[in-house]
Every structure is written in structure tokens, then in C-alpha cells.
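A protein chain is absent from this complex, but the other protein chains hold their places.
Up next is chain A:
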Amino acid sequence: MKVKMLSRNPDTYVRETKLDLQKVPRNYDPTLHPFEVPREYVRALNATKLERVFAKPFLASLDGHRDGVNCLAKHPKSLATVLSGACDGEVKIWNLSQRKCIRTIQAHEGFVRGICTRFCGTSFFTVGDDKTVKQWKMDGPGYGEEEEPLHTILGKTVYTGIDHHWKEPLFATCGQQVDIWDEQKTNPICSMTWGFDSISSVKFNPIETFLLGSCASDRNIVLYDMRQATPLKKVILDMRTNTICWNPMEAFIFTAANEDYNLYTFDMRALDTPVMVHMDHVSAVLDVDYSPTGKEFVSASFDKSIRIFPVARSQSREVYHTKRMQHVICVKWTSDNKYIMCGSDEMNIRLWKANASEKLGVLTSREKAAKDYNQKLKEKFQHYPHIKRISRHRHLPKSIYSQIQEQRIMKEARRRKEVNRLKHSKPGSVSIVSKKKKHIVAVVK
């Protein structure tokens, strides 16, 4: 007879002293871990609930401006530094880690229309309603010195926006035409126009750095190549575009913030159909900025809220609002992909977390592992109705909520009318225009 009994030595399973870690032998045999799917589902449900519990995105409010904040700019080299321009011509430089204003400049008379930093971070440019372009040093003046701009350019017309080239000492302004300037010269290198209208913003492409995009009040978005004297092409939409933003990862993708409450992501190679129409806002969208990963962007709207959209989805994943935040005029996503800043009408700059439930600060390795695991679970079960409902639920202010209801009714009515028309007309006589193409009027080359 040969016999062997299962006989464990407790010493191999129990820790020796109280200072040791507990011994945890693992066996991944599936029969020892029954109900794998239901348990993972419950874990995912718990993780989703906890995410909503911990969603506290608001971090700080930077106050100090004496009028509405009109424009924001990031510092290219320092994460903590932010510049803002207000409607009374004041420019403030902020330190985000201290949440303090470190410098105030009375830059212009009237609005500060645009602000941008030089790629090296040593100076910045502002344009204002007083028809001037000013270059300022990033560091404050020495003791006893006057606060004075490095250069001042006096123009003939009002400039409404400015953007600096990403690599070379060039910048572009917009007003009645798009001007491209050399930093050293007082006259533009070239001016480009297409029709006669006021152009509201101009943006350099961060990858193909000689490409520019601008949007004008005659409802069009115009693309330029700096190497040519004439614009490339333009697309005309239903309503005016307020600003555009290029995707920092994909050179040919940009998103336009439109007055018709929508945002349009375009592929510049095929402007006749937008890649995606992002619709969730209930009022004009005023500003848009991409995250440095190029996967998401944030938009600021006249409806007193900001929303975060994934590039590939038409619905927003997040909406931020507070009781005191008024019409949001400008928004920026910080370069470390963690925070969002927005400047609004009621003179404050607000700092938000980009991921509402993220824990700030250094995570221990176990926390990090748990976070990753929960993230994966949430991803795996995101389409389950119960989990979807919880993760999508947001509390909204009454004004926005009722507006959404109202617009849903309007949209439904429009749809019903269309269906009826389709039903009662000769087959083939009414063409079906897809949702994406509906808002494009024309593409001109």
C-alpha cells in the first residue's frame, strides 16, 4: 500500500513574526474562483458608484480681475504659470501652485482681445481694442523700472486675435485680414484675405507649423498655408464659428466651436463632412482646447458650463458648472493633462480637474494597481445598462436641464416633420442628408 495524505506545514502559510507580511499563497485555478463574471460585474458597479461619489472636480477659483476674463494662455515651459487678459485691458500672470497672482499689467485700453506666449517662454504678446500689438517680457521689471512693453506695434484696424508660431519668431494676428508678422519688423510679412469680414481667431497648427486656420464672422473657416500668398480653402457652415483648435497629435484634425451650440471636428483633407459633430451644449460654444494627448477636448459655452468631449464621440463625457460661474469665455487644458482652466464673465478663473474623480497627489503602488484594475473593469462593463446609467448621470442646473428638454422637443419635432415629408413624397424625390452633412453649406477651394 502506498499512501500520501495532504499534509501542510503551517510554517509555510503563517507569518513568523508580527512584523512580517501575511503570506498569501495564490492558486488561479478557475474552479476555486467561481462566479467570475458576476463578481467582476459587481466590482465594476461598485467602482462606477465610487467614481461618482469621488467626483469633486472643482479645485480653486483665482480672483483678482476687475472685469470679465477674455483670454487665457499657457506658459510653454512652466506648468504653474498662466496668463490671462481681461475686458478692462489688464493682463495678469498667475502661479497655479500658490493660486496667486504674481504680476499685473495694464496692457491695453479697452479689451485684451488675444494673448499668446512665445515658444521659448521668455515673452508674451497681447492684442487689444486700442489697435496695438504689444510684446512683454515674462519676468517683471527690475526695481525702480517702469512696466513697459518690449515692442509695440500700432496697427490701422482692431486686432481680434493673435497666435504665435510654434518654432520660429513669427506670429499671426487677425482682424479684417490675417497678418503674419516677423517679431523684428513693424510691418506684416504678408496679409491674407478672402472676402471682407472680421476674423475672430487664428491658430497655428502645432505639427505642420506653417499651416494656419482662422474663422470669420461670415460663417466660414479658412485654412492658410504660410508658404503661399493665398488661402488654401474654406468651409462655410450654417452659423458662425467662434474659434478653432488644432489637434496636437493629429496634424490634419481640428475642432471648431460654433454658434449653433455644436462643435465640429474636421479632417482638413475632407472638409465636406465633419468627422464628428459634438452636441451637448445648449448655447453658443465660445472656446475649445485640446488635451495634450489629443484624445479629448474641452469646450466653454455661453450656457455657463464647460464640457469635456472625447474626440471620437458626439456626446460629452463630463460637464462642469458651479452656481457662480457665468458665461464661460475662454478655456484651456493644462500641458500635464491633469487640469482645466476656464475664465468667465464674472471675473474669475476656475481650476478644475480634467478627470473629476481622480485622486491628486502621489499614489502608492497598491492604490495605483487598484485604480488601474477598476479602470479596466469600468471599461469592460461600460455598456451594461445599470452601469451606464450611473456613470452618465450628472446633476445639471435647472436652466441647462430645462433647455435640454426644450431642445429635445424641438429636435424631435423637426425629425418628425422630415419623416412625414419623406413618407408622403415620391420615393427618391426627397434626399436624406446625414446629420453630419446637414450643417455644411459649402466648401470652397
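Simple rule for what comes next: a contact is a pair of C-beta atoms (placed from the backbone, for glycine too) under 8 Å apart; a residue touches a chain by one contact, two chains touch by 3 or more; residues count from 1.
Here, contacts and distances are computed from a predicted model.
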| item | value |
| --- | --- |
| Omitted chain, identified by the protein name its UniProt record gives, among "Protein NPG1 isoform X2", "ER membrane protein complex subunit 4", "WD repeat-containing protein 46" or "AP complex subunit beta" | "WD repeat-containing protein 46" |
| Residue touching the undisplayed chain, where the options are A:L19, A:L32 or A:V362 | A:L32 |
| Selected from A:Q22, A:Q184, A:T364 or A:S429 as touching the chain missing from the view | A:Q22 |
| Chain A, residues in touch with the chain not shown (by the definition above) | 1-8, 10, 12-14, 22-39, 41-43, 46, 415, 418-419, 422-423, 432, 434 |
